[in-house]
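Every protein chain of the complex appears in place save one, which is left out.
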Amino acid sequence: MAGAQVHRVLVFGWGKALAVARRILLSENFVLYLSLVFFGGLYLFMPYIAGGRNLANISSNMWPLLALVLGQMFVLILGGIDLSQTSIMALTSVIGGMLMTTRLDPALFAKSPLWGLLLSADGSPLSGTVLAVPLGIAAMLLVGTSVGLVNGLAVARFRMPAFMVTLVSMMFFSGLAIYLTKSENIMYLPDGYTRIGSGGIGLVPWSFFVVLVLGITSHLVLKHTVLGRWFFAVGKSVRTAVVSGVPTERVIVIGYALSGFCAAVASILYSARLAGGRPTLGQNLLLDVIGAAVIGGISLFGGKGKVLWALFGVLFFVLLSNALSMLALPFYTEPVVKGSVILLAALLDVTRTRLLAREVIV
Amino acid sequence: MNAAKWVCILFVTTALVLAGPSCSRRDDGDGQVTVCFAFQDLETEFWVAAHKAIIETLKSKGIQIIERNANEDANRQLEQIRAAIARGVDGIIIIPQDGESAVTIVGEANKAGVPIGVFNRPPANRSKPALVVVADNLKISEQAVTYMAEQARKLGRKVTPLILVGDLGDSNAVARRQGFMNVIQKNPDLFNEAVEVPTKWDAVTAQANLEAALQRNPNVDLVFTSSDFLYPQVRAVLEPLGKWKKIGEPGHVILGGVDGDLRAARWMKEGYVDATGVQDLFVEADELLKALLEAMNSGQKTPERWMEDPGFALTQANMAERAMDMWGFKLLAEQGPAGAQ
Amino acid sequence: MRKTRDTMLVMALRHTPLILFVVIFLLFGCLSPRFLSYQSFENIVKQASYIGIAAVGMTFVLLTAGIDLSIGSNMYLSAVIAGLLIQNHNLPASLALVVCLAVGLLFGTVNALAVTRLKLIPFVATLGTLWIGRGVGLWLTKSVPVEFPQSVTQIGSQKLFDEVPLPVVVFALVVLCASVLLRWTALGRQIYAVGNDLEAAKKAGINTARVRGTAFIICGLLAALGGFISVSQLGIVNAGFGKDREFDAIAAAVLGGTSLFGGIGSVFPGTVLGAILIQMVTIGLVSAQVDLYLQPLVAAGIIFVAVLLDSLRTRQLAKLSRRHIRVEELTSPRAGGIVPMLGEE
Partner (left out) sequence: MLENILQFDGISKSFFGVRALEDVSFSLPGSHLLGLIGENGAGKTTLMNILGGVLAPDSGRMRLRTADYAPRRPADATGAGIAFIHQEWNLFTNLSIADNLFINRFPRLGRSPFINRTVTRKQTAKLLESLNLTLSPETLVDRLTPGERQLVEIAKALSTGAEIIIFDEPTTSLTAAETQRLFDIIGGLREQGKSMIYISHNLGNVLELADDIVVLRDGRVVDTGPGRDFTIDRMISRMVGRAIDQIFPTRESRPSQEIVLEVKGLSQTGIVKDINLVLHKAEVLGLFGLMGSGRTELARMLFGLEPFERGEILANGVLCSRICAGDCIRRGMAFVTENRREEGLLMEATVVDNVGLAALPAFASTRFPRLLRHRQLSEAVTRIAESMRIKSGPVARTLAKNLSGGNQQKVVIGKWLMSRPAIFIMDEPTRGIDVGAKHEVYSIINDLAAQGAGILLISSELEELMGLCDRILVMSKGEITGGFNRAEFAQEPILHAAFKGHQRLSQNGRAGQR
């Protein structure tokens, strides 16, 4: 009798486990669970992946990328795309660097078109003052938002295809960033600034707080404001939105401006961490950004997206690249592994969608 | 379900956030010595050869290698180095994206007490201790172009020089362009204004733009490529125009470059190329590894030493005595006659 | 009078891309007279041919509302495999071409299966194969450049009738075949139908999986062909070969009027003009010896103007071809009679 009892419990346990597995697969937060399983699996082989230092690494890698993906999310929800985010990062990082730096080597920077106008061997007129950091950051945010605004105007006003507009502005603004410094990177940024990238309150890094605020604000905007509803409406059907009195042009412009703003935030975090202003900052990051958004579940065709999805997508990508950094693989296998994992994740997601569809019909 | 979701998220976030940098200790694993080798990219032969030399030396010493390609992204390289440190590597070698990011990355290694060696691109300043082996790109290209200028003077007329400029986001490319310009500007009587051809370190772009530039300026008599890996493109454009001629033949275009790779060696030997600025790759790799392994063995955490690779210009004039100082010639010799086409 | 003026306006609007093309060409010609030669034009087309061929393939995929991010990796992998076979097994050039195309075809088929069978979103599927393809290529070469023998580079420098470079001939042939395929075969029309409305296409009994899959396979094949054309001119394949070319190909197609949302676009003149225009701007700037640092800025500016004009033109055309309910007397300020009245008769 007791044996049967145990047997029944076992069967019950097994059935329950299956049910849980199924629920996880069907859950909206599937990507999160996938990341956790991935992490857990790796932990068995590489315990140091869960070491405090590495968790800190993962954390510090996640937040700036998340800022970018959040910006991209707004544009994707509108049914657009923003390829210019990386060039916005480069441009703002250069401008912020120029305003804040305390020392510029004349041998390197004398060729810059701004030399003598704004720049000198002691940096800019702002440099060294108390206001350097706050004003520098403000300028970065302002420039990022303005570039986004220009993108948005071109897309909304002139009905130009978003892909081309942002591709051209990627060319232009990354070219501009390189032109402004004539290829040189800017060093000697004030401590107050670089600490954003390395310091924190106790154990919590500053970048976390910055992106936390950004994320919560984005969530509030999308979920709890008129504007947020308008974003989704425009992404689902521009024509219906127009007829329903949504100021579609304004909404689109705001979307791109937000994307630019978020890129500037990411730029602040990245260049603070690297302690330098770089005209090539994030040059090859674009596919990671869009990839993370799409893996997270944000649709490229508009109308769908959530802050949490962005977070999960970023978590997945960062975990993946972090794990690859710890394996002693030859360099050429890395892309193969990366590509395979992306395909696998996508495949699981498709299976999940199919199961979900069946769930509804049955 | 909803509660479970939030618990999960909360768990992950707190884990990530609270795991401070301080609470970890290096994990030495099974006692195996591990070195992280992080490079910016492997797109030209110079980097490929360097990569090969370093990997082989390390392997021969039974050291486990974690190699990482940053794909030309300084931030990604920083993340990779941090991950490697977290894994508990015993030493680090980087080919940084540029001198400025090298400073930050060296700082990370210093903080963690892992000895670090910087290959070929020196940190922008010496504020953080590291083992550094440097080649002065500017000087090397100056030397090569100086020799080319001497050859040009022999033509006895004003000469139009052309330079294939690398990616303007790459500090080496910028330094090499500067070296070239310095020589051109020193000889205003000899040179017309230089024709600049952007390549973005991309063979296709280089070839297309070079072809266009030569159409516009058919009278170019001197071509300098910022990296030897573009010689095949120079040849592909010059040959149909009847300008791919050996030295001494009429219509020869004075050719020079920087790196000293296999093709440069071959074509110097055959007499097409006049001069090439050489970074002594093998010596650089050797010196750096020696110093790093020494530091690792003696338990030094932040060793500091700057090693200069003076570099030199291998020219048709000094080829007889110095050819074997150029790594490309060594590779050519290894390949033997079979490798030559 | 008015009528002829309006007709001319419509004509001008319809051919804006071509006019813009000529204007830019003349503009660069003013800056550097040598730019206006046949030779220089030939060079532009020759250099545009390889990205142009890939862009033609991309057009097929874009028409079905898909996207292929993997063509750069495809170019690299197929060229590498062909090159290694030549090096190690002394394959003749013609056979190398076949191998190269076969690899491209296979690559395209993998994408096609991932999209149609596994039902992955094209963006993610090809993002995955982008990494895998590049990785396999690097694995085969260990990042060492692969050299091609004279027999291959000869192909690149050959000229038909001593006038037209072979790459241009291949490009023209590809464009011709693609145009014919899109315009004159059932498959071509079905590609447009699938891109316009996938659900309706299914209802109409079109085998949508086959149509979409074919588009990806064609794209893979043409990417490999474009890669080979490029290799035949370069003579060498470096580790960075083909990197980011997908953006160039998409840009050429979109600049030529192809929509990223499917169903709209053409190979000729659309994509061809797009590819050549981009190449012309790049080469024109080199010819005009514009400061290197300013070149990307100017190029971006010119392309921006091109895109802007194109969208203004599309709107204007839409306005002009709007149905007219009434026939107005000729006193009206705006065009009344451009489009024949399409009332109820």
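Letters are used for the chains, namely A, B and C, taken in the order the chains are written, and counting of residues starts over at 1 for each.
One rule holds for everything that comes next: contacts are C-beta pairs under 8 Å (C-beta built on N, C-alpha and C of every residue); 3 or more make two chains touch, one makes a residue touch a chain.
What you are looking at is a predicted structure, and each value in this text was computed from that prediction instead of being measured.
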| item | value |
| --- | --- |
| Among shown chains, those touching the left-out chain | A, C |
| Listed residues C:R34, C:K119, C:K159 or C:R189, member touching the removed chain | C:R189 |
| Residue among A:L44, A:L117, A:I201 or A:V243 touching the omitted chain | A:V243 |
| Residue numbers in chain C that touch the chain omitted from display | 180, 184-187, 189-190, 192-193, 195-197, 200-206, 263-264, 321-328, 332-334, 336, 343-345 |
| Sites on chain A contacted by the missing partner chain, in the whole complex | 220-221, 224-227, 229-230, 232-233, 236-237, 239-247, 303 |
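Here, only the chains that are shown with their structure count from here on.
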| item | value |
| --- | --- |
| Least hop count linking chain B to chain C through chains in contact | 1 |
| Chain pair with the most C-beta contacts | A-B |
| Between chain B and chain C, centroid-to-centroid distance (C-alpha), Å | 34 |
| Residues of chain A touching at least two other chains | 178, 182, 330-331, 334 |
| For chain B, residues contacting two or more additional chains | 42, 51, 168 |
| List of chain A residues in touch with chain B within their complex | 23, 27, 29, 32-33, 36, 46-48, 51-62, 178, 182-187, 202-205, 208, 270, 273-276, 278-285, 308, 311, 315, 321-322, 324-331, 334 |
| Residue numbers on chain B that touch chain A, as the complex places them | 1, 5, 8-9, 12, 15-24, 27, 29, 34, 39, 42, 51, 64-69, 71-76, 78-80, 82-88, 97-101, 103-104, 107, 124-125, 168-171, 173-174 |
| Touching residues on chain C, where the partner in the complex is chain A | 69, 114, 118-121, 123-125, 127-136, 138-139, 142-143, 247, 250-251, 254-255, 259-261, 293-297, 299-301, 303-304, 307-308, 310-312, 314-315 |
